[in-house]
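Take a look at this one; I'll ask things after.
Every protein chain except one is present and positioned as in the full complex.
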Amino acid sequence: MNSSRVLMMMSLAGLAAVLPAGCRRPLADSVSYSRSNVAVLRTALGGDKAATEATAAVVADPTGWGTLKGVIKMTGTPPPRKTLNIDKEQNVCMPGGKPVLAEDVVVDASGGIKDVVIYLEKVPADNPKWEHPDYAADKAGSVEFDQKACLFLTHVFALRATQTLDVRNSDPVGHNLNIAGGPRTGNFTVAAGSSQPWLFGGEAAEPFPVSCGIHPWMSAYGLVRSNPYFAVTNDKGQFELKNLPAGVPLKLRVWQERAKFIKEVTATGKIDKFSKGRLELKLDNDEQRQLELSAASTLFGGT
Amino acid sequence: MSAVAVPVHDTAHGHDQAMDAGTFIRTYVFSLDHKIIGLQFLFSTLLWFLVGGLLALGIRWQLAWPWSDMPIIGRMLFSAEGGQISPEFYTTLFTMHATVMIFFVIIPILAGAFGNFLIPLMIGADDMAFPTLNMLSYWFMWPAFVCIGLSFLWPPYGAGGGWTSYPPLSAVPEAAPGSQWAQTMWLLGVTFVGVSSMMGSVNYMTTIIQMRAPGMTMFRLPMTIWAMFITAVLQAFALPVLTAAGFMQLMDRILGTGFFLPEGLIVNNSLPATGGGQPILWQHLFWFYSHPAVYIMILPAMGMVSDIIACFSRKPLFGYKPMVYSISGIAGLGFIVWGHHMFVSGMNPLLGMTFMVSTMMIALPSAVKVFNWLGTVWGGKIQFTTPMLFALSFVSMFIIGGLSGIFMAATPVDIFIHDTYFIVAHFHYVLFAGTAMAVMGAIYFWFPKMFGRMMDENLGKIHFFLTFIFLNGTFFTMHILGAVGFPRRLADPYDYETFRHLLPMNQFMTICAIAMVATQIIFAYNFIRSIFFGTPVGRNPWGANSLEWTAPSPPGHGNFDFQPIVYRGPYEYGSPEVDTDFYPQTQPPPSDPARRVQPEKH
Amino acid sequence: MHEELRVGRFWSILFLMVPVVGVGIFVWAMAGLWPMERHWLPENINDHGAVIDNLFLFILVLTGVIFIATGIALFWFLWKYDAAQNTQPAAFTHGSHTLEVVWSIIPAATLVFIAIYQMNAWADAKMRRPTLPDGRPKPETAEITGRQFEWRIRYPHTTVMEDVLDEHGKQVLDENGKPRRKIVRDASGRPAYIYGDDDVYVANDLHLPVNEEVVLKIKSQDVLHSFFLPNLRVKQDVVPGMKQFVWFRANKTGAYDIVCAELCGWGHYKMRGRVTFVSREDFDRWLTKTYDEQNRAEFKPVTGEAE
Partner (left out) sequence: MARWSLLLALPCLALLGLAPLAGCGSPAAAFVRYDTYARKVEKDTGDDKFRLRGSQLAEVDELLAALFGTPDEPLVPAVEGAEALNLTKLKLAAGPVGSAEDGSPRGLYREHCAHCHGITGDGNGPTATFLNPYPRDYRPGKFKFKSTPVGFKPTHDDLKKIVLEGIPGTAMPSFKLLPDLEVEALIQYVKYLSVRGETERGLLKLTTDLDLDADPNARLVSIAPANATAEQKQTQQDQLGAIKDEVAKVLQKWKDGDGAAVAIDPRGNMSEEDFIASRKRGRDLFYGTVANCIKCHGDSALGDGQLTDYDDWVGEFIGKGPDQQQLIKEFVAVGMPHPRNIRPRNLRQGIYRGGMRPIDIFWRIKNGIEGVPMPASTMKPAGEPNAKGLTPADIWDIVNYVQSLPFEAISNPLDAVPTVPEKAAVY
């Protein structure tokens, strides 16, 4: 009977739509790598039990000191500053009920970018030839980190591993400080009008976020270095690194909250190389070098 | 083959003019011919039968080798879990197995396939009363197919609330992976099935009441037709309740109503929008349909088995009227026993007692039917054809299924065996060993009428023998598990000290189950091959009495090439009035009054 | 089809095998012979549970008889009336009124008997909750809350503690040299359903006194669960928004499974508990210990991994 044939085809087709359902189950994100490499590595690893120290490359010692001054500017129209969503305790956190602006990108009229961190990437561990004696003075000092009107007064703080961060709270309301990264994570309350010392005791390769759990819009960044060569630009975008080691190639890193390591800049003033937030230059003895680095606003989410 | 045919002059609806009559679509896709619709149902349900069987194997695999990697396909389907069935997919497996088997296989294959194909033929009508409605009743299955099919495709890969879909698990989307949108799909699917069956049942009732051939009184109807009639009545009265309940649950899920959700639920850390409902309400509504549904799933099988047994015993059906009465009795009682699914559900224990009594009573008509079948076999000249073997196995298996039912009816015993494998054994004996085997028999029996060719008897017997062995291997052992208290629906029961030692028996069952499914390949081959290459047959290959065997095989559009006139009931085998051992309903009585036998007082 | 007809004998015997093997398997399992050791009703340790087992066996025997009878009859008819063997013409009968009546009445009577016979057992299990001497219903020893996917157990009001005294009225010391304390049930007479900070909470690990009528209140926090104690023949669905009570009297100490017997989600199988029956004083001691641990208010660190 013809009909039967046709119908069978039809129903088979119908089932064909249903059966492969199983195929839709998620498959493991297949991790493909060379088994032979693994074998090699495994034997190499098994080679010696104790972890061997990576031998640091031998570098020439600096011949003297030089100072690097500069300003970091933004070209193009900077991104508009967003308003923070302040949903509680407006009486304290929105003085006069005025909207409060985010501080992730702050640019002044002349285009100077605030809160850019610029720091020396690598310094041989405790080698006095690499640290200018002037820095010995505040080696064990303390850096103030205050909160007022539910904002961190320093949006980006930087200090030495040997210095203590003096966490203050000048608000009538309680805060807490959630240090999510860096050499020592922590999360503690800072009662109204009180202060808490916090010693990091280690170095961070790059800035890490800190925040307040009670007021989620409060955020800041911190950088901890074991050497003294770091700076945060002021609201004109200016920075100064005094007494950098001279006569040796220096690798500085330039970081900003929104752009992270600033990809590329156009520099006036002599530099060797700039790429991916790495600024390479070499200072002569007692040189006072003036730099102007300008980065396109697109890197900061602008246009 | 001697079907005495009174030729009718109108042969415009001669058979096999299908291709040249009208467009292809109207003839084969949206056909109005009850036979084509019946075959459409048959093919769809057989294919879903395959899906349901594979799902069952998934369940069995997990129970025999829990969490272990399925050979060949495990890694491919469950690589995210390292090749193992994840627990929520296990819930999907048994939910979908039951759903597919009940709503897409058993109900449509009985009422849809055989109901459609046989009713007009057996009552001597040229088609259903409402051909278009009939066509719609098939095409309303497709939205259901699509819904359920879709629910397989995206997470969580099918509903996981069990086929009973008890709220809150199924009503709160957060409650279970399987009760997210898949559950909504499930409810829609079941609703569409309901609509389809509803259309069917209205049609069957009208047809059977209105369109019987001249002389075909109600008590000359074959048991199959009686069963279909009662089934239609059951569906007509029970289904609306399920459909309504389904919509209530949909509203609980989508609109945030609270029919089934009590106050103060905390499910997966999310609070349902409303409260004030009662989960047990769903159980009452659901079982008010689903218990009659159990009879919807067995009565037509009983009817067809009666016909097959009478035919191959070459002797009248024993106690025709008691059979009719007991079917009707089952239908009546079927509406007041639903509570026996809920003895430990927390409903008032007093209700439990009432339902226990009514449940005990409903065992009676079933018993009567069994005895009558035995009576039919007694004193006959039995031909062990494949259909007969399947029919006999139905009787033998239904005895087991029926008797094990008495344990659950006994409320105190049910406290222990409720939701254990004893139940699973019980309804698999009724539905698989019972109905499914009867359906197999019916396919072998009416295949010649459907396609004008015989199925291979030898392959058929091998198919029967293996199926019979493996199904008992799979399901009989479940009684033993049940006696230990082995619960259903556990992805890994072997965490429990009480059940740990049952693993070997489960592995045995799984092996039997795999073999059973594999055996069906023989059937598939035999079925498909015979459609095209089976030995062609005439009108009445089995020498049976009922009307369909007087029509051509396969019957053309309009079924009969003559106007059938009915002189007697369908079971006059071995009547002294004729020399043949069968006596078609259309054959006029002998002219010589001496040969006529007086109908016995009965 | 004559060659098929000859194999009638074979099929008859196949159908004979159904009652033979079927009954065989049950007997085998009951006897607990290899490979089916402990493949039967698990040990019953509930005084009220025996009646259920007896009913089970009673029905088993009854149905067994019918099973064998019908099975044999079917076999015999197939054997005797196989067309290939039976030379007689088929008996041309449409049935027998008497037979119909007989085989309607007898089963009906049996079924009614079973129904009535077990009503008492049902009432004991589900309707006749144990009472206090003064006739009020016995309060629950513990309240069990099912949640996806564990049993959270609460022992109400374990507050008032007093020292255990020996016969001379002297304090009994425990292994740490501290005076051993025991729990005296809350004196203030708060009903058990009032929650207090003096309740003891445990997960999955239920302890109960042996040889006592124990009443448990079971409820659900999220979806349906079912509180199933195979060894005590106790099962009760837990319905959110409803309170259920189960009661039993264990007559044997030891640890037994608590099973969830109602589908409750993907973790249904994980919902495994354990009930441990101990003597009254062990129970009090355990409760005291748990209470003290739950109210632990001092901590001295021990360094290193507990290998």
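First chain written, first letter: the chains are A, B and C, and each begins at residue 1.
The working rule: a residue touches a chain if its C-beta (ideal position, glycine included) is under 8 Å from a C-beta of that chain, and two chains touch if they have at least 3 such contacts.
A quick note: this is a predicted structure, and the numbers were derived from the prediction, not measured.
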item	value
For the chain not depicted, the shown chains it touches	A, B, C
Residue, one of A:Gly213, A:Pro249 or A:Gly269, that touches the chain absent here	A:Gly213
Residue touching the undisplayed chain, where the options are C:Gln118, C:Gln148, C:Gln236 or C:Thr288	C:Gln148
Touching the absent chain when the full complex is considered, from A:Ala102, A:Leu120, A:Leu151 or A:Leu223	A:Ala102
Chain A residues touching the omitted chain (full complex)	5, 8-9, 12-13, 15-16, 19-20, 22-23, 26-34, 37-38, 40-42, 44-55, 82, 84-85, 87-88, 102, 104, 172-174, 176-178, 180, 184-194, 196, 205-206, 209, 211, 213-214, 216-217, 219, 255, 257-263, 275-278, 299, 301
Residues from chain B at the interface with the omitted partner, ascending	66-69, 72-73, 75-84, 86-89, 155-156, 174, 176-177, 180, 263-264, 266, 268-270, 492, 495, 524, 528-529, 531-533
Chain not shown, touching residues in chain C	145, 147-150, 152, 190, 193-198, 201, 203-205, 221, 266-267, 270-274, 293-306
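Just so it is clear, only the chains that are shown with their structure count from here on.
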item	value
Where chain A and chain B are represented by their mean Cα positions, the distance between them in whole Å	69
Between chain C and chain B, distance of the C-alpha-averaged centres to the nearest whole Å	33
Between chain C and chain A, distance of the C-alpha-averaged centres to the nearest whole Å	63
Junction residues of chain C - those touching two or more other chains	none
Multi-chain contact residues (two or more partners), chain B	none
Chain C-facing residues of chain B, complex	86-88, 90-91, 160-162, 166, 168-169, 172, 175-178, 262-268, 275, 277-280, 313-322, 344-346, 349-350, 352-353, 356-357, 360-361, 363-364, 367-368, 370-372, 374-375, 377-385, 389, 392-393, 395-397, 399-400, 403-404, 406-407, 409-413, 415-420, 457, 461, 465, 468, 472, 476-477, 479-480, 483-485, 487-493, 495-498, 501-502, 504-505, 571, 573-576, 581, 597, 600, 602
List of chain C residues in touch with chain B within their complex	1, 4-5, 7-8, 11, 14-15, 18, 21-22, 25-26, 29, 35-42, 51-52, 55-56, 59-60, 62-63, 66-67, 70-71, 73-74, 77-78, 81-83, 86, 88-97, 99-100, 103-104, 107-108, 111-112, 114-115, 118-119, 121-123, 125-127, 147-148, 221-224, 226, 228, 230-231, 233-242, 244, 256-257, 259-270, 272
